Structure formats: structure tokens, C-alpha cells
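As you look at this complex, bear in mind that one protein chain is not there, while each of the others sits in place.
Labels run A and B following the written order; every chain starts at residue 1.
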Amino acid sequence: MKLNKFRKKSPWILHYNTGGCNGCDIEILASLAPKYDIERFGALNKGNPKQADILLVTGPVTKRCKDVLRRLYLQMPEPKVVVAMGACGHGGGVFRNFYHVENGVDNIIPVDVWIPGCAPRPEALIDGIVEAIEILQTKSKEKEYIRNHNEIIDKLGAKDD
Amino acid sequence: MINLLITIFAPVLGGFVFGIERIIKARMQSRIGPPVLQPFYDFFKLMDKRAYIIHSLHALMGIMYFIAEWFTLAVLLLGNDLLIAVFFHVIAVLALVIGASSVRSPYSVLGGLRELMHMISYEPLMVLMAVSFYLITGSFDIKTILSFNGYPIFQMPLVFFAFLLVIPMMLQKSPFDIAEAHQEIIGGPEIEYSGPFYEAVYTGKWIEYIYVFTFVFLFGGNHYWLGILLVIFTFIFVNLLDNSTARLDYRKMVKFSWFVLIPLAVLNIILIAMWR
Partner (left out) sequence: MASFVILNILIPWIFALCVYFFKKDIITNFLSFLLLPILAFLSFKIFYGNLPIYIHTSKFFDILMDIYDFGLLFFFLYVGIKHKNAYVTSLALLQITLLIIVLSILPSSSTANIYVDKLASFIYIIVALVGTPIIIYATKYMDYNEKNKHKFVAILLWFLGVMNFAVSVNNIEWFFALFETTTLASYALISFRKDKEAVNNGLLALWMNQIGGVAILIALMLMVKQNGYYYFTDILNHPKNVAIAALGFLSLSALVKGAQMPFQNWLLGAMVAPTPVSAILHSATMVKIAPYLILRIAPVIHNTLLAKLLIITTGFVFVSAAVIALTQDNFKRILAYSTISLLGLMMLTAAVGTPIAITASLILILFHAFAKGFLFIEAGILEKAFHVKYITQMKRLIEKAPLTMMFIFFGFLNMTFVPFGAFVGKWMMIEEASNFLTHGSYILLIVFVGAGSAFLSILYMKVLGISVRKAHGIENIKFIHLPKTFNFISFWYYLFLLSMAIFIAPLISNFIVSIAKHLTNYHINIYSSNLSLTINNSTLYFWQILGALIILTLIHILPYFVKFKADFVQPYNCGENHPKYLGTWDFECIKKYEPFLMAFSIALFIITVVLGGGLL
């Protein structure tokens, strides 16, 4: 039995706001609510990287958030997909080149799907999730790495004593 | 025979119950909800994930939780004593709590401790329920109770009422989903499990559904239609409660259990004992 066809049946979402204006988050909540109801595709908002398949990132990634984002990404088991949502995630949006932002999600972790708009409508979000599921099915269980993985990994982990 | 079949296929059956529950929950919120087989899709998907563990002890405890849960169900259905099954359930809790508190994640540790609060809320009541079954049917034996010609539900309505409100504590439903608390501590004891190891914990919870609803079924005596009706009623009632109430503090849960539910059950037992 090929198990990877079940990936498209139950995409579990981890949502993380990296310092945006919360507009996108309201749209995400709208898509969970009765009108759009993404649970009919089996999607759940898990809030826990250990059990999630899709990392849904909104916001421009502030400097404070970037290590958190890396850790969340590294704690997700493969196969996994990153979806950047909203204009801020695509290079910073209105926050571009501010002193405190990293100008978009793909400067920190690899992004698979981009959902444009400020804020994107729930339809666009669902479209993006469906796109992400397609990518998820083609991915393998091999470990994925972030940019400058080896240099950063020591900084990220807590030291055991 | 049917007991053996239920025991063996408990995870499958529990999965179906869980799937139906998700649909009912969605419909109560006027959503469409996932398909019935959704828990099994989740199951196969989790099987295909890369295994990440904190350390081996933790991962092992997830598997032991599943085994203990299944064995507890076997003891309930195949053995002949309700009390032993009630005490067996503590082993499953032990595995879950040891696993939860063996990692240095505050959510997991907190979840494990709250699981203990759940246990002191429902364990004494389960014992009282077994005793009241004994008083009515004259046996702790599940087979005797199921062939008892009478309506235990009418003789122990207060115990049934107390048990109805204890079920949310056992199944982590809303007014008492304190250990799991998804918005607060993100799943509590199960948070650190991932991939195949989460699958064990996830499936263990399905078996818990069968375990709890078996007790509800017993309230019908040998009138199986009544038992089935009670199970359906309980199922819908618990979900309604889940959807319509907010989470309580764990202190409130313990106080509610100890100062409302247990006295009610004791009152019922006193009445039965005097009636005889």
C-alpha cells in the first residue's frame, strides 16, 4: 500500500505569525469557521510542530522571531511543506527594509507555496493549502535543512548539562 | 464471542466512533466536517512520517500507553470483574504520565500533572459505580450484569448522571478537557509525540472511547436496545456539552467531582442498600 496518498487526506497545519498585523490570521480563522470549513478536507489547526505537516507562516519575520521560526521548522517531522501567506511574508510587505525585520520568510526557511494578497481571502488560502498538499505528496521522508544549517544548529538547541 | 471481536477490533471500532464524533461535532457547529474515515487517513499519514523522538523512554511510554489501554479493554470485556478493569485503567494513566513527565517541556509536564487531577476526579466514582452494579445485579461479573433481567438505569439514575458528567473527564471533553487543553497547553501529555509514536497515543484514545461506552452500555442490563439507546444518548450529550461549554479550572473539576458527583453516587448507593 502506498501510504503517501493519505498525505493529501489529512494535512495538519501549524500556524505561526512572525510579527504581521494579524489580518492574515483573521482570514485563517475565517477559513476554519462554518462558511469555508477547511476541516472537511481533513485539515486541522494543530498548533504543535511535532504533529503538523504544513507550516503556515504569516508576517515579515522580525529579528526576535527568526530563531523561533527556525526551531519550529526543525521540530516538524518530514515530509513537510512551508506556506508563506500574505504580502509581508513575501519580502516584507509594508515592513520591507525596516530595522527589525528579515524581509520575508524565505530568508530564514525554504518556502514551497506563496499565497499573495494583503490579506489573502480564505479562498486564496484554501487554494494555497491544496497546492501545498500536491507538493507534500511528492516529497520524501529525507531530512530537510535550513539555510546555513550547520552554523545555526548549535545556536538553536539548548545545551544539556 | 462478540466480546472477543470487540476487543480485537477495538482500535478500528474506536476509530469509527471518533470519526462519527468529528462529524457530529462539525454539524453542531453548522460545518460539514471531515469524512467518517478521517481518523484512519490520519493514522496512515502518521505512519508515513519521519520518526522524531525526544528520547527513547518517552517514545516507549507512548507505545506502552497504547498496550495498557488495549489490555485494560480486554480485561473489561473478557475478564469477569468490573473492579479489576477499573484498577487496570490506572496502569494506562501511569504510562501516559511517566511519558509526559519524562521530557523537559513545560506543557507536557503540566499536562501529566493535570492528568493526575483527572484521575482523582474519576477513579473513586468508577469504584462506586462498580459497587452499585454489584448491589443491583449481585455480581461484579460483566456477563451477569449483561444478563440481568431488569433496568439498572432506573435503579441507579444518580450514578448514571454522575457517570455522564465524568465521561468528559475521561475522554477529555470540553468542560473538563483540562489535561489536553488544546488552546492552553497544546495537547498536554501527547504534545511531544510525533509520527508513528503519536499514532500509538492517538489510537490509545480511540480505545478509551470503547472502554467508556462499554460501561454506559452496562446500564441497560439485558435489554440491549436500552443499552444502545443509552450509548447513543450519552454520545450526543457529551458532544453537545463539549461544544457548548468553556473549559474549567482543574480545581473546579476536582471540587465538582468530589462535592457534587461523588455525594450523588453515594446517595444512590445508600438508597439501593436500604431498598434491598
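A few comments on the model shown:
By definition in this document, a contact is a pair of C-beta atoms (placed from the backbone, for glycine too) under 8 Å apart; a residue touches a chain by one contact, two chains touch by 3 or more.
The structure presented is a predicted model; accordingly, all values stated were derived computationally and were not measured.
For the chain missing from the display, the contacting residue among B:A10, B:I23, B:L46 or B:V75 is B:V75, taking the whole complex into account. When the omitted chain is restored, the residue from B:A10, B:L46, B:L77 or B:I191 that touches it is B:I191. Touching the chain that is not shown, out of B:T7, B:Q38 or B:S108: B:S108 (per the contact rule at the top).
In the complete complex, the residue from B:L5, B:I32 or B:A51 that touches the missing chain is B:A51. The omitted chain makes contact with chain A at the following residues, 16, 48-50, 67-69, 71-72, 74-75, 143, 156-158, 160-161. Within the entire complex, the positions of chain B that touch the omitted partner chain are 50-61, 64, 67-68, 71, 74-75, 79-81, 83-84, 87-88, 90-91, 93-95, 97-98, 100-109, 112-113, 116-117, 119-120, 123-124, 126-128, 130-131, 134-135, 139-141, 186, 191-192, 194, 251, 262, 266, 269-270, 273.
FYI, only the chains that are shown with their structure count from here on.
Considering their complex, residues 22, 26, 29-35, 38, 41-42, 44-52, 182-183, 186-187, 191-195, 198 of chain B touch chain A.
In the complex of the two chains, the chain A residues touching chain B come out as 1, 3-4, 6-7, 9-10, 12, 33-34, 37, 39-42, 47-48, 50-51, 53, 75, 77-79, 141, 143.
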